[in-house]
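What you see is the complex with one protein chain gone and the rest in place.
Here is chain A:
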Amino acid sequence: MMNAQVQLKNRALAPKGSEEGTKPKQNGAALFIESLKKQNVEIIFGYPGGAVLPIYDALYQNPVKHILARHEQGAIHAAEGYARVSGKPGVVIATSGPGATNLVTGITDAMMDSLPLVVFTGQVATTVVGTDAFQEADIVGITQPITKHNYQVKNINDIPRIVKEAFHIASTGRKGPVLVDIPKDIANTIFESEVDDDAPINLPGYQPTLHPNFLQIQKAIKAIAESKQPLILAGAGILAADASAELTEFAEKQNIPVTNTLLGLGSINGEHELFLGMAGMHGTFTSNMAISNCDLLINIGARFDDRLTGNLSKFAQKAKIIHIDIDPAEIGKNVPTDIPIVADAKEALKALLKHSIEAPDTKLWHEYLSECLAEYPLWYDAKEPDTVYPQQAVELIHRITNGEAIITTDVGQHQMWTAQYYKFKNEHNWVTSGGLGTMGFGFPAAIGAQFAKPEQRVISIVGDAGFQMTSQELALLKEFNLPVKIVILNNSCLGMVRQWQETFYEERYSSSLMPVQPDFVKLAEAYGVKGYRINTIHEAEEILTEALLSDEPVLIDCRVKQLEVVNPMVAPGKGLDEMIGVKKG
């Protein structure tokens, strides 16, 4: 009796075709893994569950490196960090229902910041879709407005095509997240027919424009040749197009000053003499005055986000606007544009570089900007001699790493101070959540970045509050011995919220102080990660130097001045030329 059962079971397990010596038949899950391999996927961040059991079984038999995060949100932010520094799509797998809904924040974040992700979710069997089955969530419906595109696989034969299209869509044009929902029965179905894997991608509704229009380039050249006060605003589009070298060459050749959006940092060396610092709400006085006074604003790969523009009716009022963007829908969306150029940033810059543009004398303009820089530099007032001021901590990190580390941040004051005081030497080293401003992003993003660049130093500068949203991923540092350095700028509060309450709500600190925090050093130790605590500026020098240069994962709880505010600032509703907090005192 027993024997017969075992025999039966074995027969069921044997691949059908193998007896006749033909290629063993695959199920949908195996076909799916094979399709991933054809896309050269080297790493997957994921979390299993019922609906993806067939996929995880196929992964077991035909492995692709898989990182088991401790929360799906950790997995997807890691995939975003990976995508940001490697330029390749980040790949995520999660189960149906709660696994899928835990991804929603990360998908939205990637959509807002144009990061290429391919996200696979399990789904209940097609036979019960729509019946509120156990762990069913309409993830295709839920993610429709937060994906570049999404699919539900309805037929096993479609798996290779859909996987191929998903990677193509995510990583071309304006990059973004694509979700593929795979019902469990489809993953289990035995695949009968042969598919033509080499069939070319056929997406008649998707043909991104890469090359700039000749006439528009001519117009841009004419405008540059006529401009006495030109300015380049460089955004993340430069980084997505790998065009930092072209940007720098163009700026130098034409002697045009450059400012960055938050996400565009690193597109030009932070210490370049033409660089004015970041623009926008917490940008430098000089950058914002440059935007307000320029006669030509050349926006390359930035989307005129409201945190950059301030009050739109006061934005760059004296300027003719050239807007280069790969997404035509961004052009004219917020700021009326004189010369629209739909193109990949690199292609557009190459086209501009082909011409020698006779530029007028811009000496006065450069003099004015130099005066601004000298008169209104970034400032803070380290009144208490022993206390660590958060800006000092970032300056130290910059000095110790020579501006060459990969830096990820969370969201809040520490993010703005990092953007202001860490001068990036190189491109693709800056990982932050800009459009969505997602707390909990910074630390897992550092994990993904470290997997992408094992040789590089990765430092995650986070707030004490935001870190606690995804701190469970500490487990991965130990498990994979990832030498990520976590620096918590610990002000025992939701610093950015507190700052707004101080400035706009008469210091009514409603739910923004966190007097009781965990012992972060012990927390690190509980996960087998070395922990340090910094209380004084003297300790900061010493410990940061030691810890940041070590080869191990470390967590540093850096206690900083609690009531510090980010300066300068464009208050909500104000124009860029109405900054407050521009000078000490």
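What we mean here is this: a contact is a pair of C-beta atoms (placed from the backbone, for glycine too) under 8 Å apart; a residue touches a chain by one contact, two chains touch by 3 or more; residues count from 1.
Assume contacts and distances are computed from a predicted model.
Asks: Write down which listed name, "ABC transporter ATP-binding protein", "Aspartyl/glutamyl-tRNA(Asn/Gln) amidotransferase subunit B", "PadR family transcriptional regulator" or "Acetolactate synthase small subunit", is the UniProt protein name of the chain that is not shown.
Replies: For the chain missing from the view, the UniProt record says "Acetolactate synthase small subunit".
Asks: Return the single residue from A:205, A:385, A:515 or A:585 that touches the missing chain.
Replies: Checking each option in A:205, A:385, A:515 or A:585, the one touching the absent chain turns out to be A:205.
Asks: Among A:145, A:385, A:515 or A:573, choose the residue that contacts the chain missing from this document, as touch is defined above.
Replies: A:145
Asks: Name, in rising order, the residues on chain A that touch the hidden chain in the full complex.
Replies: 140-141, 144-145, 148-150, 152, 154, 169, 203-206, 327-329, 332-333, 336
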